[in-house]
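The complex appears here minus one protein chain, its other protein chains still in place.
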Amino acid sequence: MSYTVKLEIFEGPFDLLLNLISKHKLDIYDIPIGEITDQYLDYLEKIDELDLEIASEFLLVAATLLEIKSAGLLPREEKLSDVEDLSAFEKRELLIARLIEYKKFKNAGQSLGARIESHNKFYERNAAVEPEFQDLLPDFLIGISTEDLRDIFEKIQKRQSLRLIDSSHIATIPISIESKLEEITELLRLEPRQSFREMTIAATGRDEVVATFLALLELYKKGVISLNQATTFGDIEIEAEESLDLLKDPFI
Amino acid sequence: MNELLDTKHIIESLLFVADEPLSPKRLSELIEVDVATVKNIVETLKEEYRALDRGFQIRQVAGGYRFFTHPANAEYVEKLILAWDGRRLTQAALETLSIIAYRQPITKITIGTIRGVNSEGVVGSLIDKGLILETGREKSPGQPMIFGTTKLFLERFGLNSIKDLPPLEEFEPDDTTKSSIEKQLYSEEIVEEEDKEGEIKDDGTPSESDG
Partner (left out) sequence: MNELLDTKHIIESLLFVADEPLSPKRLSELIEVDVATVKNIVETLKEEYRALDRGFQIRQVAGGYRFFTHPANAEYVEKLILAWDGRRLTQAALETLSIIAYRQPITKITIGTIRGVNSEGVVGSLIDKGLILETGREKSPGQPMIFGTTKLFLERFGLNSIKDLPPLEEFEPDDTTKSSIEKQLYSEEIVEEEDKEGEIKDDGTPSESDG
């Protein structure tokens, strides 16, 4: 499998700051969003097939950049606390200390990554119990009704669903992803094959396109649609799986 | 000769992790050697385990070769299995079964994605219990196997068809979830509105904020 996820995907402000500091040697008060975007598009182009996870992280990065640029450097929660009383100099000192602390964990994360990489080659034996011993296993169907099965399934869905794409950095999408999800689910029931361009042709603006995209990612994650993109930056084909029908307006 | 040794090494690994019996043909496809060689190698392995008196053996069953524990130790194996964490097993099995019931036909990979853990072993044991079966292959790269529930599953739950499963209820997120969604989506508006509220408050007018 050629998953070359060797990209330096960063997610948050500290990571971003460090990256800018180490790679671009830029004044962080003057982040060139265009340049960073170009760089990311380059990365994306190098990937054989568009990896949705990377694409969505890219959205986060782009949004984060805008946020930093507009909102200043310190994380929002801090503004409410005593940080406000600090002088500009002290704020910087604090920021430096936190960046160094963060860098330590980032390094540790890389070492964890290397560790799992080397451990990945070991596969544990995970086979089912031999037929002779099957009867010893507890009969998990005792006392289980179809309603129980449904409840279990709904619980798993719920567990999954609040991994809704973390949109904390795309603070003001006036269109809610939930309503988009509903709308798309309905559309796909009427017409199970659609293209992303068709779907967004009437979009009122970029934010609606983004919301549509995020909603599709969510449906994809739930396994109720399949996505296919023949060429990089080509149109995305969306196809509803049969399981879509089993979802009864699941997002309201 | 060295190559044969390598092949033996690989076949041993494959049989060792496999969830279901592997046919000589399947093994030959996986490692690209001919079926006769595969058969020879497996015989060699069988003989080695016998000679060295290992605690496991390879036997040929319907469908191919499979590893088994040595029958002499059955008593201890039973003791171990009886002490397994029943809740863990039950939960994994029920989760997997409910996903297959509501999402069939479905691949192992999708089951794994939905559950968030590798579900290989559980799928195998549901097959052994006759509750699910392989229903075909997906028309996608790699053509992964797809699974669905069996007639036995319907009988066991007294269903005429899979359509008789209770419909999924409307997804109603709990309060934490809701407020987290709202926060994520409307954080900035809320801040603005709070400011407004502050002004209105002086008049004693209660303000209703709509998102």
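Some points to look at:
The chains carry the letters A and B, assigned in the order they are written, with residues numbered from 1 in each.
Rule of thumb we're sticking to: a residue touches a chain if its C-beta (ideal position, glycine included) is under 8 Å from a C-beta of that chain, and two chains touch if they have at least 3 such contacts.
Predicted model, so just to flag it, every value in this text is computed and none were measured.
Mapped onto subunit B, contacts with the missing chain fall at residues 5, 8-14, 16-19, 22, 30-31, 52-56, 67, 69-70, 72-73, 76-77, 79-81, 83-84, 108-109, 112-113, 116-118, 120-121, 180.
Contact between subunit A and the unshown chain involves residues 1, 3, 5, 8-15, 17-18, 20-22, 25-29, 53, 57, 64, 75, 77, 92, 95-96, 98-113, 115-116, 118-126, 129-130, 133, 159-160, 162-163, 165-166, 168-169.
In this text, only the chains that are shown with their structure count from here on.
Averaging Cα coordinates per chain places subunit A and subunit B 23 Å apart.
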